[in-house]
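For this view, one protein chain was removed and the others were kept in their places.
Here is subunit A:
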Amino acid sequence: MSTHQPPMPQAPAAAPDWQAAPGGTYSGYSSPIPIVRTHLGHALASEWTKIKSVRSTMWTLGVFILLVVGIGLLAGVAVRSSSSDLSGQNPLSLGFFGLLLGNMCIITLGVLTTASEYGTGMIRTTMTACPSRGRVLAAKAIVFFALAFVVTLAAASFVAMIQASLLEGHGARTPSTGEWLKGTVGVSLYVALLGLLSLLVGSIIRHSAGAITIMIAAVLAPLVIAMFMFASSMEKIRQVLFEYSIPNQMSVFYANSLSDSGPSGWDPLWIMLGVTAAAFAGAYALLQSRDV
């Protein structure tokens, strides 16, 4: 329909004229605002605005920093003031406990990034504003991963440096470059990936409380279950559960693993990367096919 049609009762004669107009051509109204071609960058900017404009981000990351730095410093001071000799241990390993607890915050933030949109109904607004659902998921994943990694790296590095200097004269050996890298960048990547996995689980489950429970269970359950496997016939399963439990995988980055076999070196990172990639594929496929 090329002519401007004032609102009036439809005359039957108008119908053929309008039906003849091919679909796809709009000439009724054109906006003076230039229309740009959207891409992932737009979605990234949008997700960055979203994640920084809600209080749950400040809360979870605030508590995370408090836990990592606070527990790290306490552990450092406690070990320093006690007379025990560290006998050549890696001083960075004291950062492990803070990060283990801090994980919960990152998991919560990851889940909330996606699941809270379903809880509030915001997802319908988002998906209307960007019908390319995969782009929204990718943008969320990138923005969250970058934020989680940067914050974890800053907190972990700060704690590591403090502890290294605190314990310098107390029998702890000087960590090698490789150990520094694993104890800061490596473990931060691992924590951020765990958060990303939570984000994807949140997208699959679409329920904040449910997804957070699942993720915390995934962190704790293998260790707890392994603890109660007394029968010798289950010794092997018990060993595997121990070695591949998330706390043990994290401790591998400090080379103070609970067991000697199982993953070592950078292995936990590759395991987590594989699991997260699989979860991303699942979340993406579900997002494309399900109703919002």
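Criterion: a contact is a pair of C-beta atoms (placed from the backbone, for glycine too) under 8 Å apart; a residue touches a chain by one contact, two chains touch by 3 or more; residues count from 1.
Methods note: contacts and distances are computed from a predicted model.
S.K.: What does the UniProt entry say the missing chain is called, choosing from "Phosphoribosylformylglycinamidine synthase subunit PurS", "Putative aliphatic sulfonates transport permease protein SsuC", "ABC transporter ATP-binding protein" or "NADH-quinone oxidoreductase subunit I"?
M.R.: "ABC transporter ATP-binding protein"
S.K.: Determine which one of A:Ser31, A:Thr177 or A:Ser233 touches the chain that has been left out.
M.R.: Touches the omitted chain: A:Ser31.
S.K.: In the complete assembly, which of A:Thr60, A:Thr126, A:Thr152 or A:Ser245 touches the absent chain?
M.R.: Of the listed residues, the one touching the omitted chain is A:Thr126.
S.K.: Tell me which stretches of subunit A touch the chain missing from the display.
M.R.: Touching the chain left out of view, subunit A contributes residues 1, 4-10, 18, 21-33, 35-38, 42-43, 45-47, 49-50, 53-56, 116-117, 120-132, 289, 291-292.
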